[in-house]
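One structure, pasted below without further comment.
Only one protein chain is missing; all other protein chains are in place.
Here the chain labels run A and B in written order, and each chain numbers its own residues starting at 1.
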Amino acid sequence: MNVRFLLVPILLPIVAGVLALLFRNRQGKACAWFCTAVTATQLAITASFFGQEWNLILPWGAFGWQFALKLTPFSNFILLAAAVFGFLICLYSAAFMNGKRFLNQYYGYFLFTLGLVNGAVLADNLIVLLFFWESLLLTLFGMIVIGHPGAFKTAVKACIISGVADLCLLVGIGMTIYLAGTMTISQIHLPVGGLNSVAFIFLMIGAMAKAGAMPFHSWIPDAAVDAPLPFMALLPGALDKLLGIYFLTRISLDIFVLTPLSWLSPLLMIIGSITILLAVMMALIQKDYKRLLSFHAISQVGYMILGIGTAVPVGIVGGLFHMINNVIYKSGLFLTGGAVEKQAGATDLAKLGGLGTRMPVTFLCFIILAASISGVPPFNGFFSKELVYDGALEAGRTWHVGWTFYAAALLGSFFTAASFLKLGHAAFLGKPNTDPAKVREAPMTMLIPMIIITALCILFGVWNALPLERLIQPILGEHRLEGHTFAGWPASMTLVILTVVVLVGAFLNHLWGAKRSGSGLGAADHIHYAPGLHPLYDRAERRLFDPYEIGLKITNGIARIAWGIDRGIDYLYDTAAVKITYALTNGIRKAHTGSLFAYLSWSLAGLILIIALILGGI
Amino acid sequence: MPALLILIPLLAILALNLPWKSLMNRLAFWVGLALCLVQTGLALQPQSRFWHSPSLWLGNLLLFEPSVDHLSLVMFLAIGIVGAVTLFVCRYSTACAGNRFMVINVLILALTGMNGVVLANDLFSLYVFLEITAVASYILIAFEKGRDAFEGAFKYLILSAVATVMILAALALLMLTAGDLSFAAIQAAIASSPHSRVVLAAIALLMVGLFIKGGLVPFHGWLPDAYSAAPAAASVLLAGIVTKTTGIYTLIRLVTSVIGYNDTLQTLLLFVGAASMLIGALAALGQSDFKRMLAYSSISQVGYMVLGLGAGTVLGMVGAIFHLFNHAIFKSLLFVNAAAVEQQSGTRDMNRMGGLAEKMPVTGWTSVVAFLSTAGIPPLAGFWSKLIIIVALWEAGYTTYAALAVLASLLTLAYFLSMQRRVFFGKLAAGFESLKEGNLWILVPACVLALITIGIGVGIPWLFETFMLPIRSLL
Partner (left out) sequence: MTSPLLFVALLMLLLLAGVWTVMTLNLLKSAIGLAITSVLLTLLLFLLDAPLAGVFELSVCAGLITVVFISAISLTKPLTGPEASERDRSRVKRFFFLPILIAGAAWVLYALGLRLDSPLPPAIAEMDVRQVLWNVRRLDLVGQILIILAGVFGVVILFKDRSDKKEAPKS
């Protein structure tokens, strides 16, 4: 195949997206099928790339910039994953979005997003990468805004947060180009330390913000409520994770050479651990299906960052494995949420209940997906988490903090399990709150993607050698692995036993909590209203800890100061300057009396001065 | 045969004063217009044989073979255009009606004088032609015979006489040193003894004389009275070209090809230029008489030119000359508009006017073009010349002066906006309900000048290559 085929995964969705925008709103169904066909083609094409390594360089713009694309096993893997989830979510949208407004825009942005993500992943030039990366802001904005009329504020919030992070990325890219002397990504290999570390941190902020790590997370829970649900499954659930973690891995593995002994490694791990814990604690107390899931979307990023941050092979492999696993079960979970929303008409847990019997397939999918995310063997989440634990312990030994990071990750696991037990209990078990006659199982086009995703969860768990040996380990390359393979049952039995103990603990905790409060919904109340935690939760729910809100407050303060300064400057210009000018003008007017002798005197005085200047000055 | 630019108008005047009175009365305007247009046409063709071939039998009469460079051509062009416009205004203005024939004769004399100033390559000839221009100007200012007109003319006369005395004294001193008054001889003399006190005193006197002629602060006292008291046609000619030729062109010519730059001279030029620019602009802000405001604005704009000259670089000089030309166009346009407003409304007091654009749309809008150009708003002509001057100042290291030039530009915008608002925009003032637009004699020159201003602004790249850059050969 021709190398120029590399342009297809970028151009196909973008061109198709433009076409999708041309559809009329009442042709929504046709538009949906058109897009599903496009994503299916896309999937076929990216699958056909498998195993290739291509380099495409086209001249682009001025200054000798090159439009360079590069297909590596890693980018191929991300490309493929994006295509798979793009296809599945598009298929799902055909039923879910049916009858909603702005369908042509939704599918247009959907395809644009796919094309731009593919572009960013394939880019082998930092400027090209930045171009695609920043363009994603547009589709992000559009996607949220079409959710419902009030979504504008959330869209602005998402754009500002992402914009700030992208600004950091821009600075980082600028520094990297300056430090490396080239824009071609595959030629950059900088050691960390000194100015390089600063550049790394800027790039890292951009990557982590894309993945949704704290403190750049706060738009996600808001978007979960406002944006169309498949968007949540697509962007924060799948593509953002793929892209963010892809780039984080790239900058840690080859753009910069992050070593376990660099201080950047614990920095990453600390951010990871904090993200895991805080987000999952927030998830635990949520009373809305989609909002709860969205906090997990943040929390799970923590595991990936923790894994990659260890900078040891087992951690990195674990982080990447966790990335693909998370994409699978998180998008799957969002899809079940969508099914519940569509069929029961609500996502507020207080209004749900007893759906298990009405929607058995959805419920079954939910159970398996929730087990995966909680790390229950033998589903995929269990294996990737074990690898991350291994890495965390190894890195902990290097930095003489023992099992701290491991403990944080394990604690996160406990709360993850607890919150999903609560979610499942409240939504699918218990007493039905809605009229049961109305609630039916979701249509086939929604069920098929869910079933496929659920099957993937089982497949990647039971046969974890498939993703690990075929997809992930090649990314690190043989020289890093030194012959190890991470497929198969976890190496350390102790860790497995500890994990199982924690899971059982979470189950018991749930049973106790549910009994104490009398319902599945209140199963986490004893943690929510625990003496030390309650005030903190209260403030968090009022968004007092939201960096965006804090930023807004600071900005408002600055704005007020700037306003004051502005008034002062206004006074200078509008009042003081005018007064001075008119004072001068009046003085000059008074001097011009019209008297010829005054004018003569001026001239003579001028003559004397000029003679004095010219004869004295030289 | 550039000497014909002096000889032919002289012969034209003599011919016009031949006996057939009624025929000549009718012919005078067309003869004057033909002279101006031919001059304009010739100036637009720098390669024409007219400029470079030796004089034939008629031209030999003067024993004068001047060489012509691009600076001269720009001046001839401006003189031709403004002269033609003045003739039109004269035709339009009722003030001229009684003695139009005589006024046109004097006008042609003034144009001849200015041509002579531009052609002169000898200080004494320069002095003689300055005097011709000055005498013609006194008559033009005074011919309406009002009290104000006499006062303005008298002030101009007295201060010009002071300038004349100074220039003559300088000539005497230079004659003593050089033995000859041709530019080349004086340049050689100055170059050979740059620190001679006699030479320096002569330079100082010469400078002051030219500053008075150009109306620079603090030698500008005559200018507002003369401009505002002069009849419409005379004020167009005076503001548009007379003071610029007699004051600024001579300054540029003498500084570049006779005296040469030095630090003290540059300091002097910069200081006087900046003072004129700022004081002129500030004074203009406080005027309520339309023409008086334009007069102060002229002082301010002349300050820009001297400032550009004071930068001492090729770019600064190009800017100064370019601004001189632009100023000739847009200031003439403003005075043409002022003439139209004065004649149609019967007043020059801006406080009594308002909303005139409603009744006089062409006048109102051409005045917008002119004042935007004066204030230096892109892409009009004035923007480019001011920009060149400011850039030249900046590059020459005079950043403070560059900043002052920008500041003065703001002031320019301020007083012109206030003018535009008080005269042309806003609600129609009481008493002007039956106001009419002027006739074609005034509208045609206004539109032509506005089009030139716009055309120069838009066509700047071409103009810069063909007309402005060749000026650099001066230095």
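Going forward, a residue touches a chain if its C-beta (ideal position, glycine included) is under 8 Å from a C-beta of that chain, and two chains touch if they have at least 3 such contacts.
Predicted model only: the values in this text are computed from it and were never measured.
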Hidden partner chain, touching residue among B:90, B:118, B:139 or B:390: B:139
Omitted-chain contact residue, chosen from B:51, B:154, B:222 or B:432: B:154
Where the unshown chain meets subunit A, residue by residue: 595-597, 600-601, 604-605, 607-608, 611-612, 615
Residue numbers in subunit B that touch the chain omitted from display: 3, 6-7, 10, 13, 61-64, 98-99, 102-103, 105-106, 109, 112-113, 116, 122, 124-125, 128-129, 131-132, 135-136, 138-139, 142-143, 145-147, 150-151, 153-154, 173, 175-177, 179-180, 197-198, 201
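By our rule, only the chains that are shown with their structure count from here on.
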Cα-centroid distance, subunit A relative to subunit B, in whole angstrom: 68
In the complex with subunit A, residue positions of subunit B that touch it: 151, 154-155, 158-159, 162, 166, 194-195, 197, 200-201, 203-205, 207-208, 211-212, 218-219, 221-222, 224-225, 262-265, 267-268, 279, 282-283, 285-287, 411, 414
Of subunit A, residues touching subunit B in the complex: 581-582, 584-586, 588-589, 592, 594, 596, 598-600, 602-603, 605-607, 610-611, 613-615, 617-618
